[in-house]
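Every protein chain of the complex appears in place save one, which is left out.
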Amino acid sequence: MVYLTRRERFNAAHKLYNPHWDEAKNKEIFGKCANKNWHGHNYHLYVTVKGKTDPNTGFVMNAKTLSDLIKRVVIDKVDHSNLNLDVDFLQGILPSTENFAKAIWHELAKHLVGVELHCIRLHETENIYVEYFGEV
Amino acid sequence: MVYLTRRERFNAAHKLYNPHWDEAKNKEIFGKCANKNWHGHNYHLYVTVKGKTDPNTGFVMNAKTLSDLIKRVVIDKVDHSNLNLDVDFLQGILPSTENFAKAIWHELAKHLVGVELHCIRLHETENIYVEYFGEV
Amino acid sequence: MVYLTRRERFNAAHKLYNPHWDEAKNKEIFGKCANKNWHGHNYHLYVTVKGKTDPNTGFVMNAKTLSDLIKRVVIDKVDHSNLNLDVDFLQGILPSTENFAKAIWHELAKHLVGVELHCIRLHETENIYVEYFGEV
Amino acid sequence: MVYLTRRERFNAAHKLYNPHWDEAKNKEIFGKCANKNWHGHNYHLYVTVKGKTDPNTGFVMNAKTLSDLIKRVVIDKVDHSNLNLDVDFLQGILPSTENFAKAIWHELAKHLVGVELHCIRLHETENIYVEYFGEV
Amino acid sequence: MVYLTRRERFNAAHKLYNPHWDEAKNKEIFGKCANKNWHGHNYHLYVTVKGKTDPNTGFVMNAKTLSDLIKRVVIDKVDHSNLNLDVDFLQGILPSTENFAKAIWHELAKHLVGVELHCIRLHETENIYVEYFGEV
Partner (left out) sequence: MVYLTRRERFNAAHKLYNPHWDEAKNKEIFGKCANKNWHGHNYHLYVTVKGKTDPNTGFVMNAKTLSDLIKRVVIDKVDHSNLNLDVDFLQGILPSTENFAKAIWHELAKHLVGVELHCIRLHETENIYVEYFGEV
């Protein structure tokens, strides 16, 4: 088993805001992340797949193919977007880094053939990141 | 003359949008940066001051004092904000990285005593940054 | 299960020196790290916790709460300190990166509620880091 | 159990090219990585070992000893080399990042005493890396 | 005057070898960089332009336009290439980082309109870079 990781980057706006709470409660729990006018991040996304190496190519998976897939399925939808408003696969989901990583997992997992999705690592800032390994 | 640089970071939303143009023209010029629902960045701000070193401290300026000043005058206003809507010193200014760097220069220059502001360097992503050295 | 990691940084002095050995033996084993006048590092500490995401917040744990805890329990004690002399939770412990990471684990683990401590990763330089996952 | 990681860097040329295929097939599968005149990378190699900490040193393994071993067994052979032509332990192996990481594992594993090799992580660019944990 | 910098990356093979010298002399001067089978690097290229900000866009130059130009004029020719063999604008030039930076300057300068090329900064490794500001 070999693990291959590909990094992609995108820039998006969001806010942390639970619509079932009033603004005071949102401010109390989420602090300045609840700013009604949004804020944003340069997200760094690391996608790790695992599998056997193909004897003809030496690849677990062609890293270019993986990059193209991540771009088509994730980056094209989230780059320069508002995560609360613009992204089909985040409808109804509070875009915390945790929820966002899990949503990306579900988008990517269904498109991978011949390898297994191992980890979604999503960096919101250089100080905070989240990892999701699926329902394990 | 010695140059001292202090880095601070903040996260903000913005869009590139000229209100004198219609949406089509904005899309043509600014591309996805004109998304009406905003996008955002982790900005990295480098402030460079220059001066003589104080013989008692060995400092051009106390880096903690510089950090506190940048936080009070800039970061507290822009962190987790919307640059088009929330920031007093950006009212009426299209928040391109260039305009933003110049505006930060003008905010900081008036508060520095005993040293000279030399450069504002502002990174929007790991691939793009702007430098402003004042009206020279 | 989702994993959340928070990075904090601090600067400290230390030396690698076994008091049961003479200076020659310490030099032989620890080389220049045994310099009696100390040396120091900018340490980067990554704390990873794991848990379920709260449906109301989308958080495994509020990253701000985690940061505040790490600062109160670890950073405030070790930043700008001498690891051999100044730190209560390192008394009698040779401050190798390995021992230091384990000691940080034990300080933090007792304060975490509702999540599990998963990993302490401690970088001494950009070329050397240690990971500790508890007694497993 | 504590995990110690040491980073080393080297610069090498290679091409991705399967000698059992013609040039057209190689171009189709490997794209510009098949350029017959080679291309190259600044590789970053992270070697992780695991073990108990020695009570006398606080070390899993002396990081300097680990660095010296990696240099002698790997870096001296691959730095400023052509991976397809110059490296004894890559003879007959297509130098994909995956195959290269596995080959480094086998070179290092046989020299480690008192600790266990845990992971070879090999970065080809800042966007692509591979991890190998042995035959598990 | 505002300065805008755009980073692009590429991977290439090269060797440092003066064809007017024999192999012994090349080894003496260039060391392992003279390896006849080549080695390679992940180059990081920073292009800085300077100019006035356009009042309609807030741009010195559209960073996307600058990126597209660098890709078309430089990256497409040097990425996954052999700098000694494959690149038209390096014919007859020993591809030291210094010479390479100067050659990139001359390629880019002739295509820039409305802004001035200020600096080519070219990183060969994380420890070595070269800057060229034109014939000044």
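Which chain is which? They are A, B, C, D and E, in the order written, and residues in each are numbered from 1.
Quick note on the criterion: a residue touches a chain if its C-beta (ideal position, glycine included) is under 8 Å from a C-beta of that chain, and two chains touch if they have at least 3 such contacts.
Keep in mind that this is a model prediction, so the values were computed, not measured.
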Displayed partners of the chain not shown (whole complex): B, C, E
Absent chain, residues of chain E that touch it: 16, 18, 20-21, 29-31, 93-99, 101-102, 126-133, 136
Hidden partner chain, residues of chain C it touches: 9, 11-14, 32-33, 35, 37-42, 79-82, 85-86, 125-126
Contact footprint on chain B, counting only the chain that is left out: 1-8, 48, 53, 56-60, 62-64, 67
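The working rule: only the chains that are shown with their structure count from here on.
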Chains touching both chain B and chain D, listed by label: A, E
Separation of chain A from chain D, taking each centre as the mean of its C-alpha atoms, in whole Å: 28
Where chain A and chain E are represented by their mean Cα positions, the distance between them in whole Å: 34
Every chain pair in contact, whichever chains are involved: A-B, A-C, A-D, B-E, C-D, D-E
